[in-house]
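Below: one structure in structure tokens.
Excluded from the complex is one protein chain; the other protein chains are retained at their positions.
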């Protein structure tokens, strides 16, 4: 069992220009008397996108030291009846809403125990209706990082009852409909597919990406920087997802796609 | 009297992509030999907006531990004759220009002592004409966080002489002209009104927001996430300000308003 590391890794869609992130950090600083350090994952996950948040968490959590507490506040349902979760996995702790955003990461690492955060002694009071990052999730993460046991936060919940979210699908056929699960700031579009899809789709060295009735040919390459400038490339990105990219350009712009859009792919 | 906590909370409009923030942090790191930690509040306060900076500081300072030193560099008057201030309040320390940006926070917490930063021994020399964050405010904040007494920075100034800025007004009549004091990255528009205005304006369950000759009906609700998608909502935000919001959308975009604009509100 991983001891908490006194590090909170913080992921949200609060935006880095608003006061929300700082307020959560201040709460953690105050509760922990400066003993817990916060490492930002990102606060600019596209607003309300649970899929993008799940992708960012899933692709980054494994690089953190054992015992890291992940605080994830991508929470379009704040103020409604969605559950607040604290989860212990084989190597880490996770705190966030039960909307699927934690699901790919905790499932891969292996859920040991999941709890619903409901013990009012944990909360910063009065609990607001729209800022549970400050009032519920932040305090819970700070306490876990300080070594407070998971059971202090609330009752156990069976892992099967958690809201599910699958980031990847298998390629059974020659043609696959892939969801764009992330677009990074270069405009590279990660697709919700297994690694193995790449080999299957790339058997002839190129693929066709079809979206909104338009067709784009993409070359299968090991890395986008070896392509010509402006060329569309299909490759396995450094985080393990098949991705469409344009060398020194933006694939998302070229294809007119964003997170949540679907692209049809088949060998060229 | 609050002992300084060795934490500097840093708010500016320097932008997070330029080197300015890092340079100020480097100066603090060097002066304090690594003993002072910096927590970012935000560096993307809309350029030159003293009102927005005052809002962000006022709504976040109270969550920080006692003794935190707030370093605030929103300073459109840099290079002119405006004063540089260091202020001790009941629970905190504040460093920044005398342009009103500190005013709502220090007034609420209670000014104990205010000083004009003018002791040249404090400055990083040569003092530039346009980067007092690096040369004046940063060093002053680092020294305060290390425990240097306020009187070492310069002469006392009477609190009544400070530049004033009021973020909120009362609602005396049924109709009120409210200034937009902040727009967050969701597009929620916070209004410079007392909390009590909400009750007064919402007596019939809805309000009209009028701007540029157009009228918008907004429902009074406890939280925006319970509204229909796209619906305009008027509610008390989690930081204690009456706010216009659109569930899963942008109120600022819908109404075409930004920080500093005035909206007329009355019961529907």
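To keep things simple, chains are lettered A and B as they appear, and every chain counts its residues starting from 1.
Here is the rule we go by: contacts are C-beta pairs under 8 Å (C-beta built on N, C-alpha and C of every residue); 3 or more make two chains touch, one makes a residue touch a chain.
Quick caveat, the model's predicted, so the values are computed rather than measured.
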Options A:7, A:112, A:208 or A:262, residue touching the unrepresented chain: A:7
Absent chain, residues of subunit B that touch it: 14-23, 25-27, 29-30, 33-34, 47-48, 76-80, 128-131, 134
Missing-partner contacts on subunit A, residue numbers: 5-7, 9, 16, 37, 39-45, 56, 59-60, 63-65, 68, 184-186, 222-226, 237-239, 248
